[in-house]
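What you see is the complex with one protein chain gone and the rest in place.
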Amino acid sequence: MELLIQLILGGISTGSIYGLIAIGYNVVYNSSRMVNFSQGEFFTFGAMLVLTFTGGLASSAALAHLPLPILPLVIAILISVMATVLLALAAERLVFRRALKFSPFAASNASFGMIFLLQGVYQLIFGRDYYFTSSFMKFQVQFMGATLASQAVLVLLTAIGIVLILWAYFFRTSQGLAMRAGAENPDAARILGISTTNLVRLSFIIASVIGALAGIVIAPMVILGYDSGLAMTLKAFAAAILGGLGNVFGAMVGGIVLGLMEALAGGYISTLYKDAIVFSLLILILLYRPTGIFGKSA
Amino acid sequence: MFYRKLFNRNKAKSYIWIGFFAIIAIFPLFAGETRYVPLLVTIGLNTIIALGLVVLFGYSGQLSLGHATFVGVSAYITAYLSTALHVPTILSLLAGVSGALLVGLIVSPILRLKRFYFTISTIALNLVFFSLWKGLPLTGRSMGINGVPPFSLGIITFNNILDYYYLAWALVALSMWITGNVINSQFGRGLRVLSQDDASAQVVGINVTYSKIKAFLFSVALAGLSGAVGAHYLRLVVPDMFTFSYSIGYIIMAIIGGVQSVWGVLLGSMLLTYITEAFQVFVRFRDIFYGLALIIVLIYVPSGLIGILQFLPARFRLATSTADFNPVKEKNPMQKESISLKQQNNVEPVLEVEGLSKNFGGVQAVSDLNFSVRCGQIKGILGPNGAGKTTIFNLISGLMTPSRGKIVFKGQDITRYPPHAVARQGIARTFQVIRPLADLSVFENALLGWERWFKVGFHDIMINSPKIRRQEAEARRCASENIELVGLKGTEAKMFAKLPVGQQKLNQIARALTFDPDLLLLDEPAGGLNDTEIKNLAELLRTLVKRGVCILLVEHNVNLVMSICDEILVLDFGEKIAEGTPKEIRSNPKVKAAYLGE
Partner (left out) sequence: MLEVKNLEVCYGAIQVLWDVSLNIDSGEVVALLGANGAGKSTILKSIIGLLPTKSGKVTFDGRDITGLPAENIARRGISLVPEGRQLFGSLSVLENLLLGAYVHHRKLDTRKLAQDLNFVYDLFPVLKERSETAAANLSGGQQQMVAIGRGLMSRPKLLLLDEVSLGLAPLLIKEIYKAVNYLHSQGIPILLVEQLANVALASAQRAYVFQSGKLFFSGTACELLETEKFTTAYFGGR
């Protein structure tokens, strides 16, 4: 019983990270109809930058040789998130906007190129070492006999916070309303004076902020390296599909379902076959509900 | 002049084939024991996999990011059988390819999924197999299988690197030839159509599901072949050889080189494999280079590096797609076994529609409609915008299922037939809104209609057998005739998408005629035509009727409908408001009200 609760709690907290990244997928998808497979790279960038600014980078990394000040955690996080936004804006302006002129499909393919490009850059500036970073705070929470580590609590709180803020943004601001309108019918949005180019840019900003924050809070719970983003990219994409591509909040549910599947498969069957089980289930779910848990069946 | 150019171009192509493989054949004499020989073996093995992706991604439009799975399945099977069970390598290799095909067949339901959904399931598949290989004792976990015996054919054993060099490149040549045959066949044209628009493929009788499965299994077989040979060449198999990154690598090779061209993927695989090796020295820049190359190609040269060659004069080009127009001059005596209703000049209805209804979420698009079309008749359907005219066509051709009612064609109830089956019964149609068929030429588009008469197996397609060449010749003759008949002679080599809309509609009609239908559904054929063209169209339709084709015509050029139709049906809000001869319709007050408002 305790094991079960432990697994469920663990599953929910990792799953909520998949969900966050998946939200990033959906926000961009809604504004542009492209799937940005390099979404996970924002995750890596945010996490690695915080590591850099808090002085945790190994000396083999190029950035470790710059005379960077060691910053308090909160400031490091702020700066890292801002830097990630700049990175996303540059990617949008230089690559995706051009590729979108051909088609969303071309832009999605270009995002595979972006994965390689960014991972290549990360190897140069952050090095090829892998890190176990320490939790932000030291405390534990007991819940029905199970123990929840401090970082897992932070992850959950972050996920809840972001979802609430996003909800308020989409349902309580006129810009959020415009985002929802543009997602549904871009041409109709344009004749109302809504610039779809701006919406795409905005969506990249939102996606990169979420991506960076997700990477930063989950970092102490994973092995962090220049290529950590790829695994996230895949699992979050699975989460986005489970929740229904384009369904912003469905993605969070998709992420948690995926996280739970993974945790339970790992805990009760074998960590070795964890991926095999999770991804077989994913294929089966896709075949029977191709538009996700909340979508209409085929 | 045109023919002369064509001749040169074909000749240039065979020179390139011969020249390239001659260089490959003598290359080891100069390169000796350098690292270029093993490099070229790897290039060859990668090319074979990427060639499969030409068919799967370049032609049928399915992006697989999990093809390393099939490379791995085959490699593991041949390695296990030949190592643990000492099965002769030629048998184990065949078992490997068959195993990959079997896995492909089992997972083929994922082909039902569209676009990203298909892609994610291929990624998932790759990860599933990767973790199985890493976990199962049978596959040796992370250590994999070592000491795989070298490949042998009876008494000849492939021990030497050069043996594998020649083996790999012989297989590359074979795969290139087969892939070329597949993509240049009617099957390949069909794939190009269904990758852009299912409906366009279905209405000429293409079974979209089967075609996709065939394309998929073809690519799986090539991946399996490469994997099995690779296992014997490297003498070992480990899970890390078949990761998701490799799957992406194969796709990048194809995209960078030009995913619709066999020479393109060869170029892509040479470039990428070489760079992978060359950059080993400063491996840190490799990923950046991969990424930049992919992005730049996608944005600036969407047809791949081979696309750059398009700027060369025509005869030096390696056609990326075969828009070639090869006219066949002499007539082929072979006749298709057409069950011709057309000779029997009876007045029985060919098509009967009874109580046909269709609702879209509460909106009655078509309600309780009865009508019939008789042999040798042109029947017109008129009605204001949104009256349900196109819906009727979609219901007849099976693209939509009626809510109620019955459709009988030549005495057979076709109400619930899938679209390709309806087409194969002998109903052809054109579309009002031109479907996107970006890269087909006028001639190829007309050829597509021949689908109804093609009776060949996939093995015929692969080896371009005499049987298929005979049928292709007949198809070409028929398509040329029909292009001439609709008045598009001289535009054969032009791209369909670049034509004015009126000519696109004529091209659609030519396609429908190559299909040689018993019933032709024409949806707004005159839209976009000028007055002369409309006159010609009317003439054409009259000729067709004389030949015995029945026509059902939706058209808002009332003039045209009035002048050529024997009977007219007028719809408003999905209901029949009038039916009769043009004269009767013209004086019907209800019709006037529906058109001009009261």
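Lettered A and B in written order, each chain numbered from 1.
In this section, contacts are C-beta pairs under 8 Å (C-beta built on N, C-alpha and C of every residue); 3 or more make two chains touch, one makes a residue touch a chain.
Here the structure is a predicted model, which means the values were calculated and not measured.
Peer 1: Please identify which of the visible chains the hidden chain touches across the whole complex.
Peer 2: A, B
Peer 1: Considering the complete complex, identify which of B:16, B:462 or B:558 is in touch with the unshown chain.
Peer 2: Once the missing chain is taken into account, the touching residue is B:558.
Peer 1: For the full complex, which residue in A:177, A:231 or A:293 touches the chain that was left out?
Peer 2: Here the residue in touch with the unshown chain is A:177.
Peer 1: Given that one chain is not shown, which residue among A:192, A:223 or A:284 touches it?
Peer 2: Reading the full complex, the residue touching the unseen chain is A:192.
Peer 1: Identify the residues of subunit B touching the omitted chain, counting contacts across the whole complex.
Peer 2: Touch with the absent chain occurs at residues 363, 384-386, 497-501, 524, 527-528, 530, 556-559, 562, 573, 586, 595-598.
Peer 1: Where does subunit A touch the missing chain, residue by residue?
Peer 2: Spelled out for subunit A, the touching residues are 174-175, 177-178, 180-181, 184-185, 187-196.
Note that only the chains that are shown with their structure count from here on.
Peer 1: Any idea how many Å lie between the Cα centroids of subunit A and subunit B?
Peer 2: One centre to the other, that is 36 Å.
Peer 1: Could you please specify the touching residues of subunit B with respect to subunit A in the complex?
Peer 2: Its residues touching subunit A are 63, 107, 109-110, 112-117, 120-121, 123-125, 127-132, 134-135, 244, 248, 251-252, 255, 284-295, 298-299, 302.
Peer 1: Any idea which subunit A residues touch subunit B in the complex?
Peer 2: For this pair, the touching residues of subunit A are 35, 95, 98-99, 102, 105-106, 108-110, 112-121, 123-124, 230, 234, 237-238, 241, 245, 270, 272-276, 279-280, 282-283, 286-287, 290, 298.
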